[in-house]
Each structure stands twice: as C-alpha cells, then as structure tokens.
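To keep things clear, I will list the structure first and then write my remarks on it.
Every protein chain of the complex appears in place save one, which is left out.
To keep things simple, chains are lettered A and B as they appear, and every chain counts its residues starting from 1.
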Amino acid sequence: MSIRKVIERLLFLVVVIWTASTITFFIPRISKRNPIRERFGQLARTGGFSPDELEIIIESYSQKFGLDKPLWEQYADYIGGIARLDLGVSLYQYPKTVLELIQEAIPWTLGLLVVSTILSFIIGNSLGAVAAWPRAPRWLRSIATPFILFMGVPPVLLAVFLLFFVAFRLKALPLGGAYSIGVIPDQSLEFYLDVLRHQLLPALALIFGTVGGWVLSMRGMGVTIQGEDYVLFAEHKGLSGFTIFRDYYLRNALLPQVTGFALALGNMVTSGIVIEQLFGLPGIGTVLYNAIKANDYLVIYGVVLFITIAIATLMVMVELLYPLIDPRIRE
Amino acid sequence: MKKWLLTLLSILVVFSFVLSACSPSEAPEAPAAAEEAEEAPEAEEAAAAEEAEEAEEAEAEKVEEAEEATGGIAEVAREDTLVLGWSIASPIGVTNPWAVPGYTHQEGNTFLWEPLYWFGIFADEEIPWLAESMEYTKEDFTELTIKMNPMAKWSDGVPVTAADVVFTFEGQMNDEKLPYHGQFDQFVESVEAADELTVVVAFKQPAPRFKFEVLMLKFDTGIPIVPAHVLGELDSWNDFPGDLDMPHSGPYTIVSWDNNQKILDLREDWWAVEAGLIDTPDVKRIVMFNLGGQIGQNMDVVAQRIVNNEMDSALDMRSDLIKSILAQNSDITTHAGDNPPYGYLDWWPNSLWVNTQLPPYDDVRVRQAMNRCVDRDTINEIVYEGAEIADVYPFPLYPGLQAFVDSPEVQALIEQYEPRKFDPDEAAALMTDAGFVLNGDGMWERDGETVSAVINGFEGIHSDIVPVLVEMFINCGFDGSVNFGDNAFQNMVDGEAGMYMWGHGASLKDPYAAFELYHGRYSADLGTTAGTNRWSRYSNPEYDAILDEMAPLASDDPRFHELAAQAMEIYWRDVIDIPVIQWLHRIAYNQTYWVNWPTVDNLAAGSNGAFWAHTGQLVVTNLQSTK
Partner (left out) sequence: MATVTISQQEFQQPSRVMLFFRYLRRNPGLFIGFFILIGLILFTVIGVLTIDSSDAYPLSVKPKQPPSLEYPFGTDFYGRDLLAAMVVGMWQTALIGVLAGAIGTLIGVTLGFISAYFGGRLDSIIKGTCQILLPIPVFLIQVVIAGSLDKRDVTIYTMALIVVLLAWMWPTIVIRSQVLSMKERQFVSVAKLSGMGDFEIIFAEIMPNLLPFIAASFVWSVFSAVFASFYLAVVGLGPLREPLLGNTIWAAQSQGAFFNGWWWWPLLPAIAMVLILTSLALINMGLDELANPRVRRTE
C-alpha cells in the first residue's frame, strides 16, 4: 500500500463522481420535458393564465435558470457548480437550494436507511457465518433459514402488510409520519421516543427485507473459505474451534462482505425511496421521489449525485482500510 | 509514511462513523470492531440496537435544532385542534399570494387571506366579507362600486381600506405574472378609490360575470385582497415569499411549518369577530399534516388514520374507500351522510380531451366514434356501484345549470345527438367512413398508424376509472393504454397524441364559463403551450361568434339562453371533448372532535366542504367543538 495507491483511489472517486454527474445530467434530457413549463402548468391549474402569457413567463424563468443556454454550456455550468459544491436551486421548491433540501432530509435518511443497513449487515452476517460453520450446533445453524426465506419478500411489500396489520389493525405502532401529528419537536425524551416509535415499522420492513441477502452471501463466502488450505491447516494444527472461527474463517469471509456494504446502501436507497414515501417520512427518498414526479431536474441530479458520492466514498474508504483488516494486502 | 497513512485512515473512519450518526466516542474502536464483532454476535446486536436508538436521537436533535429557532409554541389540546391531511408540496415559507412561482391557496394559505365576498355554493348565497357591498352601478355592467367594511383590519392593526383594493386590482392589471391578469386586461378600464372605503371599477366592455368570477372567492377561483402597505413597499412582489409573519386579514397565523406539517393558530384579534360577522371560532389550532407524495397517493393509509381519529378530514376519496371508512367508524360522515354517493357534486366534471388540431383527432368522425365507445352505464355500474356519475356535460349540474339542461331546447338536442349513446357499430361505421381499416390486432389503422388512445391521467384520483375506459377503447379498436406518469399533465399542455382525463372547473351558475374554454382565442397552435382547461385547441369562427355575443349578456337574458343552446349543440355535434363523469368530492368528516361540517342537511356557512378550496376558511371557522 503506497501513497500512489491512495491517490489512485481518490482519482477513481473523482471519475465515479464525474460519470454519475454526466449520466444524471444527460438522461433526464432524453425525455425532452421542460420542468419550468410543468411548474407553471401546475400553477396555472388554479389560475386563468392565457397561452401567450404562459409562454412569456416560461421564457423569462427558463432564462433565469439557464435552461435556454446550449446544452454543452449548461453541462459546463453544472460540472463547474459541482466542483464548487453548488448544486443549484430547486425548480419546484424555489427559492430553496438543492443542498438545503438534502440537508433537511439527510438526518431522517441517516437515521433510517443507514441504521437499517448496519443492523441488517450485522444480523445477516452473524447468522450467515454461523449457518455455514459446520461445527456450530444444528439449531443455531437453522436459525438462518427463515431469514433466507425473507429474502424473497421485497421490503415494500412487507411494509404494506406491516402497515395494515400491525399499525392499523393492532394499533401497535403509528401509521407513518415522522412523529405524531401536531407534536412540536423539542428536546424531551418523550419526543425522541415518539420519533423512535415512528421509525420502527419502516426499519423493520427494511431490515427483514434485506437481511436474507447478507445471510446468503456470508454463508456462501463461509462455505468457500472452509475449503481453503489455511483453514484446513488450522484444523490440523488443533486450534480450538472458536479460534478458527474467529481468526481464520470469519475474518477472511467478512472481507468481501465489507465491500458489499457500500453497495447494499445503494440498494437500500431503492427500497427507501418507496418506503419513506409510503410511511410519509421526510427523508432523502421522499425528496427524490417528489423530484422525479415533478421532474425537478436539479434536485434529481443533486440527490442522485449525493447518494453516488456517499456510496463511492464509502467504497474507496473500505478499500483503503482493507490493509488494516487484511495483512496480506499490506505489501 | 505508514504512521501518516494510519492517521489519515483513522480520520476517515471517524468521519464515516459520524456520517452514520453514531456517537463519536465509539469511533476509534471501529477498525477493531470488524474482528471483534463476531465473538458474541448477540451482544453485538444488542449494542447495535442501542446504537440505532442513539442515531435516531441524534437525528431527531438536528431536526429539533432547526425547529427551536422558530421559538416556543404553546400547547393546544387535541379537542381544540383540527387535523387535516393534505399533500403539501409548496415551498416552505411562501405565504404571499403574489409570490410567483410557489404560492398556492390549497395548502393552508387560504386561512390567511380573505376576499371582498365569498360565494357559498350550496346555499347559493353571496357572503359579503371585506366589502360590505359590491354592486354594478351602471345598467350595462360597465361600472362596479365596492364599499369596504370599516372594521376590517390586517393582522398588524392597519385597517383594510379602498387603497388595498385599488392596489390589488392594479397589480393584477399591470403584472402579467399574476393569474388574473388576463381577465383584468380584457375588462378593466380603471380602478379608483372614491374615498377611504369606496372603490369604483370602470370596465372597457360590459362585464356581467366579472364580479362573480373574479372578485368572489369560491372553489379555486377568484382573488383575495392583499396588503398594499406590505407589498407596495417592495421592488418585486413576485420574489417576496411572505414567510410566517406577513400581515394578513384571515383568522389564522402560521406558527410552524416544516416538511411534516404546517401549524396555524387562531388569531384572537381577528377583525371579523369584532365586526360581528362571525363568532369566535372553536378551532384554536389547525394542523395540516403533510401526506407527502403526489395528491391522492397512499389514500388507504389516510383512510386508516381517519378511522383511528388521528385526522379530522383529508382530501376526497374514491367511492369504495369512503364506503369502507363509514362502515368502520360511525362518527364519520360525509356531505351526503351515510348514503351514496357519499359526497357532493364538485365543479370539475371530467372529460376525455384530445388535441382537435392533431391528426387523426382533427377528424370529427374519429371523435364521434370515440364517444360512441364510452359505455357510461357500465362505468356507473363497475366504478360507482350503480350511482349516476357518468354524464355528458362540460359543467356540473348545479341548480342554474340543471335548469339550462332541462330546457326544451337542450332536451331536443339530446334527442338529436344522443351524446350518451354507446354504440360500437356506429363507431365502426364512422371509422370506416373516415378511411380506417381494422388491422390484424383488431385496431383501427390508417396509413399504418393506429389511433392512440393512451389516456393521460393522475393515479391518485383516476386510478379507478381510467383502466376501465382504456379497456372500452381497446375493445372498440382504439390503441389504448394508461399513462399515470409524471409527464401526463405536460402531455396535455403540449398537446401530444393521446387522450387527457381532465376536468373543466369553470361554470357554476350559467354555462358561459365552460363554453368559453373552447373559444378560439385560447386555441394554441400545434407545438405551443395550451392554457389549462384549453386542451382541445378547438377553433371554429361560428362558435366564437356565439360566445362573443354571449359575453356582455346577463345570464337571465333570453338571447343568452338561445345562444347557449347553440353552443351546446356545437359541443355535442363536434365532440369538442368527450364528457365522461361528473366529479364528486367524497370528503370524510370526522365528528369525534368537530361537528357542524357542511352537509346536505346542514349547510353551515353554505360552502362546499373542501378545506383546501378558497372557502375552506368558512368551513373551519364554522366548526363546533364536541366538548
């Protein structure tokens, strides 16, 4: 591991960000849709604009947002903006900036998606490792099976069922929302507990829906590693089962899983978009969903880019941290 | 080198764990965590659960901090609070009615702003408000005199005077970004304050409908009066959001507004109470709870929350949903009580519109054929459980319009054109006549092109009927499909091929406003933007002449009626659009905490029950507590 490697990885990060921003810039253009028009079209629903007036207004605002410039110029502005961490303003929620929207939403998303991903990672990998470990007691190994079966249940589907049966029928947990209706956020414990209660169902749906994937891949990884010579060697050396499990088996099996963690976060976002929306949580998924529905270009760009950067950064970080966990790579 | 690297890495680790909202004190252990994690999986899980809790709290704290900045807000008991469910999409802090883009009255801002007059549709009553009176002072509808209520005051104590009205009207006349600029430009010659409390409006041409259509607030039309002493000071009133403290005349003030909810508290010094127009409202606080997403999504969850008494009302529902709500909570009622159709007639009858300038829809035979494919009886049976909802008019059948429809002239037209008739054979004959042949898939085709019957609509409100319509068209040989995509509205605006499921929102008393939607002056050319409700782009000088003659006539003029029947004939003859259903507002009223909702048996203030419409203020201020 050299400084060259670090620079290389950081360069990689820049390329990923550039690619993501280019894709997100050009793909919405395929649709030939004009967000300004749509914004005013919607406004006009409640008013009596005439077509000519509408055209004038649309033109003046297109100018304001730079949408009348040639494509390459918009692209240059856009990339330049990203370099300055300026993601522009929301067309739909004008004058809010994209960064402000993300900032408002991110605590909720971190709270739900990241925590769910971490929990799912830990539960799934523990169960998967044990399931693949031939010396573990049979009952312990079989715990994993039902979780694998949950793999076939999309989190969104689970969420729909949980909402109806647990929240509506049993009235056990709230029917969505970030906190109870009419509650004004404050520092009290009561408020935190209220927030927590509202996060339980969506988190449950996300965790149960994704934990099976970890179980399965960890189990596969464990199975592969048991065949490796060093594990066989350790067995013959007469090391205790637990030591082998921890030092030879788990440590090696976990490595590729850690790489997968960053990608799993990406998948979680997919489910999160619909789940946050379904539960009425004001997170990044909801921001994105609304932006997609309203064709709010700059917000779509900004959020996709933000998510991509987060995932890519996490990936690079994991790669750079690898040598700390795996001595073999240090050379 | 290695040490330096390690330091960097541990900083990254710390960063990453801060990112995942863990408490920083745990961060230094992170690299080891991977190794130690599995020693005791269970314990780790428990720890993780704690971690999760902490994360939630940390996150809550952030939200909280933002909140704290707005200052402390008093506690209000649930019994004094009205909880309304709505999808709030407008930018936080935009309360200025002249903020463009961004202002909407539908998301609670209607509780801030007031008109000269309200109009209560079900009482058929004009309700003077900021104005004491408002009368045409010339026989030929070319002058209007407004007398203001001397008690009216803005929330900062400044009186509402003739100057505010003049400012409001002149703003509309001069600022083409304001929604009523077109109407003011067409009709208004000048506005003058005769004295502190009197305004005289002179019109360029007879404007018999101006007072009702523009100056009264009802449904989603009309203008509120804005404060001259606030907006007049600004360089650009379009860019001024208003925020939470903009002086207003309405009874409520926004005290908190975030992504989850908008909270409005009653203003104890509301002028209308002092003026004796109304008693002090029982509703001390309104919570507009943000349902999120697009209007009409996740309505079954909304229904569940209403059944559980979490919400007192929310936007209107599909027929089966409201029926289930009523069955599950006896405290809930609707405009029609527990009886079908569980709601009231809205002013928004839906048609299937097509771009009449675009081939093949430019051929009247194609439009006639499409109309013959709509089986309105089956729609009633399948979608509305037998209720009579499917209809053939571009306006709602409120009393004045029902009288028009019942007149012998219109009845004769119905006999002649049979607008309601379902007849696939006649459709086939019309299509053959227009040069179409059935292709191998059973679709009408001409020059290798099938007729697109992709119906652009809105999932939240049309998901019950549009799939049924699509199937009717497919069975009839039109290439049907559903588009509930986010571009559905834009397709209407741009006049793309396909059909548009959309309402009219025009006539309330006489048919003029609905017919005027098809006037040639609004018919944008192909490739340009169509105005809202002008999707048909219909252009016919004969029709325009009729409308122009109608414009200056009062609706009780016999000539007006004669002309209206002529326009009706052209509407059906040319199938300008294909009328499908009357629109019903099936709104749930939860009576656990609040009674005196406007219903068919109890008109309350006489308005419709939609709290999001301009008259929502009348609905809320007339509610009575069950305490």
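The rule we apply is simple: a residue touches a chain if its C-beta (ideal position, glycine included) is under 8 Å from a C-beta of that chain, and two chains touch if they have at least 3 such contacts.
All values reported here derive from a predicted model rather than from experimental measurement.
When the missing chain is restored to the complex, the residue among B:Val374, B:Met472, B:Val580 or B:Ala610 that touches it is B:Met472.
Screening B:Val410, B:Val454 or B:Ile578 against the full complex identifies B:Val454 as the residue touching the chain left out. Which of B:Thr145, B:Asn238, B:Ser324 or B:Ser625 touches the hidden chain is settled by the complete complex: it is B:Ser324.
The residue touching the chain not shown here, chosen from A:Ile7, A:Ala83 or A:Leu149, is A:Leu149. Interface residues of chain A facing the missing partner chain: 12, 15-16, 19-20, 23-24, 27-28, 30-33, 134, 148-149, 151-154, 156-157, 160-161, 164, 168, 212, 216, 219-220, 223-224, 226-227, 262-263, 266, 269-271, 273-274, 288, 292, 300, 304, 307-308, 311-312, 315. In the full complex, chain B touches the hidden chain at residues 297, 299-300, 303-304, 318, 320-321, 323-324, 378, 382, 452, 454, 459, 463-464, 467-468, 470-472, 474-475, 479-487, 498.
FYI, only the chains that are shown with their structure count from here on.
Across the complex, chain B meets chain A through its residues 1, 5-6, 8-9, 12-13, 16, 19-21, 31, 34-35, 37-39, 41, 44-45, 48-49, 51-53, 55-64, 66-68, 73, 76, 78, 81, 83, 89-92, 100-102, 104-106, 176-177, 179-183, 220-221, 239, 241, 256, 258-261, 263, 285, 287, 289-294, 297-298, 300-301, 304-305, 307-308, 310-311, 486-487, 489-490, 493-494, 521-522, 524, 528-532, 534.
Listing the residues of chain A that touch chain B in their complex gives 1, 3, 6, 31, 33-34, 37-51, 53-58, 61, 90, 92-96, 104-105, 107-108, 110-111, 114-115, 118-119, 122-123, 125-127, 129-130, 163-164, 167-168, 171, 175-179, 181-182, 184-187, 191-192, 195-196, 199, 203, 245-246, 250-251, 254, 258, 277-278, 280, 282, 286, 289-290, 292-295, 310, 314, 317, 320-321, 324-325.
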